[in-house]
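Removed: one protein chain of the complex. Kept in place: all other protein chains.
As written, the chains take the letters A, B and C, and residue 1 is the first residue of each chain.
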Amino acid sequence: MMDPKFIIAKRVAKELKNGQLVNLGIGIPTLVVDYIPKDIKVLFQSENGIIGMSPLPEEGLEHPDLTNAGANYVGAIPGAACFDSALSFGIIRGGHLDLTVLGGLQVDEEGHLANWMVPGKMIPGMGGAMDLVTGAKRVIVAMTHTTKGEPKIVKRCTLPLTSIRRVDLIVTEMAVIEPSKEGLILKEISPEVTLEDVLKSTEASLIISKDLKVMEV
Amino acid sequence: MMDPKFIIAKRVAKELKNGQLVNLGIGIPTLVVDYIPKDIKVLFQSENGIIGMSPLPEEGLEHPDLTNAGANYVGAIPGAACFDSALSFGIIRGGHLDLTVLGGLQVDEEGHLANWMVPGKMIPGMGGAMDLVTGAKRVIVAMTHTTKGEPKIVKRCTLPLTSIRRVDLIVTEMAVIEPSKEGLILKEISPEVTLEDVLKSTEASLIISKDLKVMEV
Amino acid sequence: MRLLNVEEAIKMIPDGAIVMIGGFLGVGSPNTLIDEIIKQKRSNLTIIANDTAFPDKGVGKIIVNKLAKKVIVSHIGTNPETQKQMIERFLEVELVPQGTLVEKIRAGGLGLGGILTPTGVGTIIAEGKQIMNIEGKDYMLELPLKADFAIIKAKRSDCNGNLVYSLTARNFNPIMATAASTVIAEVEEILPVGTISPDEVHTPGIFIDYIVKSR
Partner (left out) sequence: MRLLNVEEAIKMIPDGAIVMIGGFLGVGSPNTLIDEIIKQKRSNLTIIANDTAFPDKGVGKIIVNKLAKKVIVSHIGTNPETQKQMIERFLEVELVPQGTLVEKIRAGGLGLGGILTPTGVGTIIAEGKQIMNIEGKDYMLELPLKADFAIIKAKRSDCNGNLVYSLTARNFNPIMATAASTVIAEVEEILPVGTISPDEVHTPGIFIDYIVKSR
């Protein structure tokens, strides 16, 4: 089986639509860039202040003033634009960002995401995540289905929420799940696992879609 | 006797201090620029989005994209900077403007200025005046002492106020008056008029400064 | 970003639309677009702009042609026609201090629910407004402003819609570009992508839906 993170990134890449403005979070979301279909052109925004970010064209071309939100050196496409953090988060909070893909620690039955702290253990801070989840037109959570065998899709988040906005899609290596008013709708299952496997690895109740599909990766 | 507006402009010019950032309103305040002492260098801000405005160097050099807040063609000094209206009013409201000189319809005993409308008659609107009076570090009102024989320095403004901030100085062709907690302090009288003339032309009570001077113009 | 001719661009705007128009007393106004609004007699408009300029300039022409039913502006003093139509009750005029107006538009564009400003506190424009005391000082709550359309003017654009403004013609244009459902930018020249440095861009192209060339 492929490394889960590549399966997730590959599946998320299919969600991108031509012409979208997209912000990819650190970790698995960053990998999405490698799987974008050839016929799809998107613009990448990074919250540290750029639209038109691209991968570093080659080693040796690093510029100390051009990085992504994880401080990794990147490139820029012709026609890129830079701006300060106030405009950058204005773009995010103001609904001008079409899609954000973020990592997650937990998502619950209401579609609420928790991804910024584990009280008493790990407190990285929310960075731009709270603004991204609150403001982006579409939010996809890209995360492994479980961590150390523990389900990450839970009845109710035990970790502090990132936002009370319902995320739009959860993509794991096992399944694609769409949070809705009625609850979490299981839309796709990986060809590598059974429905039973998914249900066992999920604490939250899942509504099985009438149109349940095999996850294409 | 000199035209009152030139007397006022000339006296106001003496209030400018080296290195200040100054915004001059339309009308009499605009004339101040012609009387700035040679040893004083100030920067002029205009609320339509420039610091470093200068008079038009000569006719024929008008540029359609470079005007003052009255839509008159101006020049720019080397080292000028342009910006949008949000930053322009951020500079004003945020306390970064050292001085504004504005025209007035009325000023009252509390030092409150009214200069943006005469209900039922003339309603030009406040433009940037409310922000300027509220935000500038120092506000000087430059206006004629009376209009059609009616005092403009009154007990209490009958016209709608521009701000509840007490202005710092009133300069007319007859007198220089400093609003204070205690009331309006008469500081200087024009050599062309008597104390009696000033008191007769002023509706508000004036506290005569112990250090009353002759207005130098 | 799509390039349009001016006729197509103005055809998108329906009668009765809320339209933001850039410019300061006509400087930095999208004049080609304004002239076409008049030509196509787009009417019953609500105009959000800094001012109503002069009778023969910028937003002023829309007023003179009686195409606006309401204006939200900071100043009408340079266009006698505005006050005349206001007195005749043909035109509704909402006056907002200039710095507050631009922050309201910015709040609308950048997803803020409102801002607190000291400007106007204690004056007649504070009537009916919520006052909040923050650390001993009174501020007025001002709510966001958005529009159906923004028509703005820039000096240059690249083919991605990245905009650069010129001198004091910038004014309200970059802020309005963020705050309307559809944004039409009029520009004097359109350059190849890559000819405007990322650090020079004043308005990123993602805010711009359509570009029209100035006539």
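Quick note on the criterion: contacts are C-beta pairs under 8 Å (C-beta built on N, C-alpha and C of every residue); 3 or more make two chains touch, one makes a residue touch a chain.
In this text the structure is predicted, and so the values were computed from the model without any measurement.
Across the whole complex, the hidden chain's contacts among the shown chains comprise A, B, C. The chain omitted from view is touched by exactly one of A:Glu15, A:Asp98, A:Asp131 or A:Glu173, namely A:Asp131. The residue touching the chain not shown here, chosen from C:Thr117, C:Ser157 or C:Thr203, is C:Thr117. Shown as candidates are C:Phe24, C:Phe149, C:Tyr165 or C:Phe207; the residue that touches the absent chain is C:Tyr165. Within the complete assembly, B:Leu43 is the residue of B:Leu43, B:Ile185, B:Leu199 or B:Leu212 that touches the hidden chain. Residues 21, 43, 45, 50-52, 76, 78-83, 86-87, 89-96, 135 of subunit B touch the missing chain (whole complex, contact as defined above).
Touch with the hidden chain on the side of subunit A covers residues 46-50, 63-67, 69-71, 76, 82-86, 88-90, 92-93, 122-131, 134-135, 160-164.
Residues 103, 107, 111-118, 132, 134-135, 137, 139, 141, 143-144, 164-167, 170, 198-200, 202 of subunit C touch the missing chain (whole complex, contact as defined above).
As a convention for this text, only the chains that are shown with their structure count from here on.
Subunit B and subunit C have centres, each the mean of its CA atoms, that are 28 Å apart.
Averaged C-alpha coordinates give centres for subunit A and subunit B that are 56 Å from one another.
Within subunit A, not a single residue touches two or more of the remaining chains. In subunit C, 106 are the positions where the chain touches two or more neighbouring chains simultaneously.
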